[in-house]
Structure formats: structure tokens, C-alpha cells
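Remarks on the structure that follows.
Yeah, one chain of the complex is gone here, protein chain that is, but the others are all in their spots.
Each chain carries a letter (A, B and C) given by its place in the written order, and its residues are counted from 1.
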Amino acid sequence: MNIAKKTKEKLDGNNFLLMITILLFFALYLAGMFAFHEKGFGKPQVFLNLFISNAGLLIAAAGMTMVLITGGIDISIGSVIGMTCMLLAWMMEKKGISAGASIVIVLIVGTVFGLVQGFLIAYLKIQPFIVTLAGMFFARGMTAIISKDMITITNETFLRMAGEKINFNFITTYNKKGMAIHPYIYVSVIIAIIVFILIFLFLKYTKFGRSIYAVGGNEQSALLMGLNVRRIKLRVYVMNGFLAALAGFVFCLNSSGGFVEQARGFEMEAIASSVIGGTLLTGGVGNVIGSLFGVLIKGTIESIITFQGTLSSWWTKIAIAALLCFFIVMQSLFAAVKKKK
Amino acid sequence: MNRKKIKHITKYRLFWPIVCLILVLLFNLIKTPTFFKVSINSNGVLYGYIIDIINRSSELIILAVGMTLCVASSAGTDISVGATMAVAGAVCCSILGSGEAYNAPYFVGILGALLVAVLCGAWNGFLVAKLKIQPMVATLILFTAGRGIAQLITGGNILYIKVDNFKYLGSTLPHVPVPTPIFVAIGVVILTYLLLKKTALNMYIQSVGINSKASRLLGLNSTLIIFLTYMFCGLCAGIAGVIATSRIYSIDANNVGLNLELDAILAVALGGNSLGGGKFSLAGSVIGAITIQALSTSLYAMGVSADQLPVYKAVVVILIVTLQSPEFKKFVNHQKQKRVEKIGEKVA
Amino acid sequence: GSKNSTDSKDTSGDASSDASQSGDLITIGFSQVGAESDWRVANTESMKSALSEENGFKLIFADAQQKQENQTKAVRDFISQEVDIIVIAPVTETGWETVLGEAKDAGIPVIIVDRMIDVSDDTLYSCWVGSDFKQEGVDAANWLVEYMDKQGTGDAEHNIVVLQGTIGSSAEIGRTQGFDETIAAHANYKILEEQTGEFTQAKGQEVMEAFLKKYDNIDVVIAQNDNMAFGAIDALKAAGKTPGKDVTIVSFDAVKAAFESMIAGDMNVSVECNPLHGPRVSELAKKLMAGESVEKIQYVDEGVYPAETAEKELPNRQY
């Protein structure tokens, strides 16, 4: 009986979409392994690379998912990440501030940034897209104002953090030179995963978490049911600001430097991942687990294209879009079928 | 009585957008007194900041018109217009070819471009209206692929068109003192206005945008209407693309209309339109578009470096939308009342 | 890491199906920035033709879409694919320590092309192939001074505006630096303003329009690539001036179109920035596989092409 209920719930509406996403991911990955087996697509490291290369995106997507659930959107995160990296580099290199301090500062800056955007959206009721669009311009411009030129980070502590490998010594593969290779990940991945778990728990098991869904579902009703809609929204954008900065930090661990054009268009990737994971831009529906798979799917698509390795620049663009399209359409079709039932 | 009148004026939807535009222009007048100076230069063309603003904002205006309808009907934005511009340009140039003479008649090139642009719009429309995919995501596909497709057409190289009259569309016709893009923009706006005015489309789009379920029950074909608006948006993007191409008599697939979708959306919002769909004002969007261009042109005029320009743009945008936000007005009124009450207490 | 590479040559026959199917072709993973300009496209073409099967290579090409994160990702995938050599045209100079470290651990030699990278330990890459942007800037300045002397206006006041490339790109940094430093030595050359045109014709045109309204005494335009130069030329014409005559146009890259423009008399000079890195890279790759050591820094040869040379140079431009 209980089981039956569980399964029923699983297949209820959006959970159903989530299942589909996960299945599609495994299908895609297996396809990759099948196609590029001899090129070593099956290696554990290839899978881990998905996390290594997308640590920043994971965090950003988690934050974005929350915002989308409230029915809002935040297209400023790309620029905020860029600004964060630049600010980090600038403080450590030009101002000689210690790594720790710099990190704390950028996190604060990000949070404040979120606070301002949140205020404009929640209390002045200005459309999120516009506010965050302005935020996008602002952050990008500030990056240029901090420094037109690229700044490379040479701060040891920071670089140590960046280079800190965690080896899985219990798994061993041999490359063609017969060297033993242990799969590995970096600190950034750990951070990303922890953030993810926290947000998952937060969304499922706290009053605030649930009230976010309520606001997204129907703002008017949420208000009438006695929720403080404004404060909820404000908090969400503040949290997202913080997460954007954190993502920026993780991002910076990879790029270990700052420059004006950094992470341009990142917001789109976050939104795309989140939506592939079954989040609705109309609000009320979404789940970080989905977003996780959204990110992995995006990563896999890129890996497959790299392994394929003969596409010209423009075909790369088109191929990515085609696969993206495939997913989105698939989902909508499944959703339609589900509705019929 | 007089006060009533003022109140009435401020109620008028376009009041704030217009005020904002005027503010931007006034600011310029103060910073650069020559701002409004318009002269005829040696090759008989109007010359001056104002002309630049209107001329440069042409593409944006055209895009904003299309975008307004998308937003209104589907409560979503078409972020692929920039890419569509590139595709249209690419098609146009590859049809006309970079020889000393056109490979095909001029109008064929233009028509081809517009046709493809409409197809792009139709694709988006299909995804949004028929498959019920969320607009921003649906258009994300073309947003990603578009420039790729454009490069595929051009082979990744910048195609130059050598025939001189190709430049006319983007610059000026011989013996005409006004840049051609301005005419095109005005044309598009007027035609769209008539289309909305003379048919029930205006009411349909709003109805569908506000409540598509109810609209269906009262006999509107929501799907078709949304589909049409996206096709139209594609067409607008196509026109804008051809103009932009003609400006530089070549197709630079990577940069034509880069990030213009954002400005277009911004224009719609600055025009006092809600991105939540429903009621809309075309004029508002046009004003919004001009405001944006006025802003960047004037910032250039002040020698703000292009990479810092966004900061100022952001600040102004926020100021404008804050001015427009009803909540803000409420807030202000409250303060006024409070002050009045305080004074009252003091008196007592 | 010459030792590793020699090993790999010996074992490659049996150890990996990858090598066996491609005979003893040298597998090269090439991570390109993107296709953001003609120059880039020409660069990619040159690589692809030089690193072809008949030349004994198996090229794995990855386009980074101008995003560094994609590039590091691609390099990691190359490592998992166990390519013999990794070639990188970096999007940016920073952020290479970790990933190149991984390449080193896997014993895969790395060749950097075009932009330089900025790493604390330069054993992370075997060598660099590219242009000397600063030198280009210097050449441009010197040519300008010479030219003005020839015109007999050597000591007259000259007012210069500079259309810079995308801020922060090494081309922009190098060319600005080289030019500014050299021109600074001549007091009568005055730089009115430097503004970025982001390497595109449209922006170049827009910025130039703004310049023309601000200053009425501009007589030299430095455009840090040809596309911006074209934009500037249009703006000048629209403003009723004649570029090439009363305004001197100095440009960079020297793409085909630039030569045509010079022949038309609109442009005065274009300083070459040679994208044809393919041949050099292929020969380096062969050397590295053979375990030979190579020059760390390798500049490609580049020239300065004033208008008068355009006629006879045009036919033998490939891009």
C-alpha cells in the first residue's frame, strides 16, 4: 500500500519529468560509452571530469533553481561570477589581501548584490528580468572598472586550494604508456556537492523552503495564506547572490585569474541546466536533483562532441543546440503523453 | 482642477517612459551643448547626435516591435532574435555573393533572408505554441545554434558585398538626406500598428496572453495566435538583420546583433510593458528602444569607455524602472502622509 | 618530458587500440578558441591542413566557443583520450596550472599557439608559437612616423585616435603598449583618445562616429584590426572626410579585404598578424615525438604592408 502510494507519487506530474530526465541522462552517457569506447569514454575519470569542469555551474544552477521556483529569474549571475573572479584576483594580487579574507569579502559582496536586486524585485515589484539584466550590465562593467587587463593569481594558498587533488587510489586504470592512473577530483567538486545537498535538504525540509514553492505556485494565494511573500522573495535573491559569489570562487579555482569577459553567458547555461532538470520558468515547480542531472547532461553533450573531435566550430554550436533541442522536445512530449493519461 | 489635470496626465500609460527619454536627452543637452545640433554635411546628409541616435536605434526599434507581441501573447521572451539577425544576414550575403556584380537580383537576396528569418520565427513558434515549451528555453535552442548556422552558410569567413547599392539600405539613398534605416523602422512600426488597429489581433493577443485557457473556451485559437507572433518576431529580426548587414556591407556572423535581444527585451520593459504578457503598448516599446540608444550614444559622446558603459546603463535603467514602479509611488505617497501627520502632531 | 614521448612511440603499437587503428599517426588534440574572426578561421584552416592524415597526423579538433571553461574541459578529455600531443590556442592567459599539470602527469607534451599563457612553472608546456603583438604595435608607430616624414609633415602636429580591440585581449594589450610607448618618443604626435571597438566593424564605425563629433582635428586613425578600420573608414566617409588622404588609416592583421581597401586608397597600411601557424606546429610536433628539444619561444614571421605594396601582394594572400 505504502509502496504503491510512493510509486504513484513518483509518477505524479513533475516527479515523472524528473525520472525522464535521469533516464535520458543515462541513455545519453551509455550512448557515449558505446560510440567512443576505444577512445576511453568509459574511464571513470571522464565521468569525474563532468563534475570537475562544472563545479561552478552546479552551484550556480542550484541557486538559479531556487530563483526560478519563485517564478523569478536571475540573469546577472554570469557577470557576478566574472566580477567575483576579478575581485578575488585584484585583492590578492594588487592589494595583497590574504586569500581567506578575499574569499570572505567576495562572498559578502555577492550577498549584498543579491540583497539589492532582491529589494528592487520584492519590495519595489520591478520585473526580475529587468532588475537582473541591469545587475548583469552593472557587474560586467564593474569588472572592467576594477581592471581592464587580465590578472593572474599567484597567491600560494589560493593556488594550493585550486591544485589540491583528491585521488581515488582504490580505482586504478593503466594508460597506453602503462602508467597507473588514479581517478581524481578537486576541492571545488567537494564544495559543489556539499552545497547541492544542503540546498536539497533546505528546499524539502524547511518551512522557508516550502514557502518558496508556494510563492511560485501562486503569489496572490501565498499572500492570502498568510505568507510574507516579499521577505521570502528577498531572501531567495540574497541566497542566490551568495551562491553566485560562491560559484564565482569555485570558478576562479579553475581559472585562477580574472578578466573582463569571464563567464559571459554563464547564466544561460545555469538556466538551461535547471530547465532540462524539469524546472518551470513559470515558477512553483523544480528540484535541485533535476538541476544536477541537467548540468551532467550538458557536460556529457560537450564531452561527446570533444571525443567526436572532427566537428568544425560552427557544427559544434549546431550539434550542442540539436542535442539540447532533442532533450527539451523529448520532455515536452513525455509531459504531453503523461497529461493524456 | 489644474492639479486634477496633471494627475490625469500622469495616469497616461506612456507618461513615465516619455519623461525618462526626455530626462536622458536633457542631461545630454547640459553635458554637450552641441547635442541637438543637426547640420547637413558635405555629402548632403543630415549629421548630428540626434540623427545618430534615431538611425542607430532603427534595428532595436524593429526588434522591439516584434518582441512586444511575443511577450504579450506568450508571457515569454524570444532570446534568439540576435542570432536570427545573423542568419538572415548570412543568407542575404551568400545569395548575393561577393562578386563585382550580384549573383542574384537584389530583392531575391532580401526576400531569401526574410523568408529564412520567418522560418526561424516559425520554428520558435512551433516549439512554444504547439509543444508548449517555455519561450525562453525554446528560443534558447536557436540562440545557441543560430550563429553556428550563419557561419555554416558563410563558411566562417566575413563575406563582403562589393556592389555599391547594397549599402543604400544601411546608409542613405542618393540625394536623400535621411538615413534609410529610419524610414524602414517607421514603416515597420506603422504597418504593425495598422495590423493591430484594423483587425481584432490586438484584442486576441492580449486575451491569449492574459488567460489562454479562457481564450480557447471563448473561441480563440491560442496556439495559432502565439505561433503567429513568433513568426512575426522572426520577420522583424530578419529585417533588422538585413539592415545591420547592409550597414557594414558584409556579414560578420559572430557579431551581427550580438546581445541585441537583451536590449530589445529591455526596450519592451522600459516602455512600461509587463514581461508577464497581456496588455501592451507598441509606442512604449519604441520609446524604450530610442531611450536605450540615446543612452549609449550619449555615454559614447562623453567618452565613457565601452567596457564601463554597462555600469552607467544599469544605473539609469534601474532609476527609470524604479520611477515607473507603482510600489515606489505608493511608498513616496506614504512618506508624504507621514510627514503631514508628523507636522500635525507638532502643531497639536 | 621528452622521455615519456619516446616511450609512447615504442609502446603505442600494441598498448592502445587507439594508436593501432590509426597506424603510427601522431594523434594531436587541438583546442581552438572559437571562430570569432576571419583571422581565427584562417588559423584553424592552416592547422587542419598542416596536421592532416597524409602529413602523418590524426587531428582531434575541439572548439571552445570563446569560453575558457570549455577549453580546460576539452584538454581534460584529450588527456583521457591519451593523445600524443596537445595543442592549445588559449582563450585566456590564466588558469592553466592545474590542467596542464594533469597533462604533464600523463606525460603528454603541450604546444601553445597564438596567445601566451601565464604559468609559474614553464616546464608545463614545451613551446609557444605566435605573433609578437607588441612588436606589431612598434612597427605601426615607426611606419607612421616614417610616412609622415615622407609626406613632409614629420614635425607637424598629428592628432591620433585609437580604436582598441577587445579590452584585455593580448592583441589589444600588446599593440596598445607597443604603439603608445614608441609614439610617446615623438612629442608632436598626440593621442586624443583610445576607445575599444571590440574588434568589430559595426562597433568600430559607431565609436568613430562619436570621435568625429567630439574632435574635428583627427588626422590619424589607429585601428587594432582591419574590421574596425573598415568601420572607421565608413564613418569618415559619412562625415564627408576622405580616409587615406586627409586622415591616415593605420590598421593591423592584413587580411585580404584590407589589401583591397588599400588598393581603393582608403587604407594606408596594415601590419600583418600571421595566422598560418599550421606548418610550424606540425614540424614542432614531429620534433617533440622524436624526442628532440625545441626552442621555447617561436615567433611566426610577419611583415608591414603599406598601400603601395598592396597591388602585388594581394594575389598571394590565402586569407
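Note that in this section a contact is a pair of C-beta atoms (placed from the backbone, for glycine too) under 8 Å apart; a residue touches a chain by one contact, two chains touch by 3 or more.
Heads up, the rule we're going with is that contacts and distances are computed from a predicted model.
Peer 1: Missing chain, UniProt name, options "Sarcosine oxidase subunit alpha", "Simple sugar transport system ATP-binding protein", "Na+/H+ antiporter subunit G" or "Ion-translocating oxidoreductase complex subunit D": which is it?
Peer 2: Its record in UniProt gives the absent chain the protein name "Simple sugar transport system ATP-binding protein".
Peer 1: With touch defined as in the header, list the contact partners of the absent chain among those displayed.
Peer 2: Looking at the complete complex, the unshown chain comes into contact with A, B.
Peer 1: Can you work out which residue in A:L48, A:M83, A:V195 or A:A214 touches the chain that's missing from view?
Peer 2: Candidates A:L48, A:M83, A:V195 or A:A214; residue touching the omitted chain: A:A214.
Peer 1: With respect to the chain omitted from the figure, which of B:N43, B:N103, B:N165 or B:T199 is a touching residue?
Peer 2: In the complete complex, the chain left out is touched by residue B:T199.
Peer 1: Determine which one of B:S207, B:N273, B:S305 or B:S325 touches the chain that has been left out.
Peer 2: Only one listed residue reaches the unshown chain, and that is B:S207.
Peer 1: Spell out, residue by residue, where the missing chain touches subunit B.
Peer 2: Spelled out for subunit B, the touching residues are 198-201, 203-204, 206-207, 210-211, 213-221, 278-279.
Peer 1: Go through subunit A and note every residue touching the omitted chain.
Peer 2: On the side of subunit A, residues 5, 8-9, 12-13, 201, 204-207, 210-211, 213-214, 216-218, 220-228, 284-285, 341 touch the unshown chain.
We take it that only the chains that are shown with their structure count from here on.
Peer 1: Count the C-beta pairs in contact for A-C and for B-C, then report the pair with the higher count.
Peer 2: Of the two interfaces, A-C and B-C, more C-beta pairs touch across A-C.
Peer 1: Taking the mean of the C-alpha atoms as each chain's centre, how many Å separate subunit A from subunit C?
Peer 2: Chain centres of subunit A and subunit C, defined by C-alpha means, are spaced 33 Å apart.
Peer 1: Once you find the CA centre of subunit B and the CA centre of subunit C, what distance in Å lies between them?
Peer 2: The computed centroid separation for subunit B versus subunit C comes out at 35 Å.
Peer 1: Could you list the positions in subunit C whose residues touch two or more of the other chains?
Peer 2: Residue numbers touching two or more other chains: 35, 41, 44, 167.
Peer 1: Which residues of subunit B are in contact with two or more other chains?
Peer 2: 151, 156, 305, 307
Peer 1: In the complex formed with subunit B, which residues of subunit A make contact?
Peer 2: Residues of subunit A touching subunit B: 73, 120, 123-127, 129-131, 133-138, 140-142, 144-145, 148, 260, 268, 271-272, 275, 280-282, 312-318, 320-322, 324-325, 328-329, 332-333, 335-336.
Peer 1: For the complex, give me every residue of subunit C touching subunit B.
Peer 2: 35-38, 41, 44, 167, 193, 195-198, 200-203, 205-207, 209-210, 213-214, 227, 230-231, 234, 237-240, 257
Peer 1: For the complex, which residues does subunit B have touching subunit C?
Peer 2: 34, 41-43, 45, 47-49, 52, 56, 151, 156-158, 160, 171, 244, 247-248, 250, 252, 254-256, 258, 297, 300-301, 303, 305-307
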